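Part of the complex only, each chain left as placed.
Order of writing sets the labels: A and B. Residues in every chain begin at 1.
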Amino acid sequence: MRYNYKHTVRVAYADTDQMGVVYYGNYARFFEVARTEALRSIGIRYADLERAGVMLPVTRMHVKYIRPALYDDLLTIEVIIPAIPDRMITFEYLLFNEKGEKLVEAETQLMFMDATSRKLIHAPESVVSCFKQLK
Amino acid sequence: MRYNYKHTVRVAYADTDQMGVVYYGNYARFFEVARTEALRSIGIRYADLERAGVMLPVTRMHVKYIRPALYDDLLTIEVIIPAIPDRMITFEYLLFNEKGEKLVEAETQLMFMDATSRKLIHAPESVVSCFKQLK
């Protein structure tokens, strides 16, 4: 299993800083939106997971900034889920601008957590089965 | 009763946008920090209020942008609480840079809300008494 999904986002003025580019900390929001939509595309709605008592805090993030994203750029974010999640779920991200230039490579690791005990848990069966049907 | 408090904040790169000034939406964070410190200065810790089941959502905000705040500016935020709170609490804000130029005038109104029922309530006695002792 290796799942690929593409999501596009428009860079807002709010995302920029006085260097005239997207502030390095604001990509985290793009990653979040892209992985949420990747999960939604295979039938997993993160808001439902939370309502069922499962949270997905980020445990690691690596970002490599290659070229700056600019205001009003329409970015394509390629999200890759390289493996069926167990206790952890990994997302890789590739950001491209409209010219097809690669801007950013990133990776985040998230853990499945019980909302009440705040302890590490296995991915719920409902989540795992969404991945298994992908082949 | 009319309470005045001054708080200083340093403008971060994160606060700026590509116009080279503080993004208009980022002043809300400055107001929040300044009013929290104003309350702390008279013995009210907002974190304790929330633990006691009282929340203070913002119901109105008015902002007048006069001159831009710039990166690395050390801003002085004058917070004014013009009246003892009842169901609502009003905060006024005046922002100045190090040259003493007025940059922003603003006002926010917040309501006392029960965290469980999410209904409007009166300010807790513990809050009101902190204001009464000020005179």
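Quick note on the criterion: a contact is a pair of C-beta atoms (placed from the backbone, for glycine too) under 8 Å apart; a residue touches a chain by one contact, two chains touch by 3 or more.
Small disclaimer: the values here were computed from a predicted structure and weren't measured.
Each chain in view is the same protein; 2 are placed here, and the whole complex, as held in this structure file, contains 4 copies.
In the analysis below, only the chains that are shown with their structure count from here on.
In terms of their C-alpha centroids, the spacing between chain A and chain B amounts to 33 Å.
Listed in rising order, the residues of chain B touching chain A in the complex are 13-14, 16-21, 23, 25, 71.
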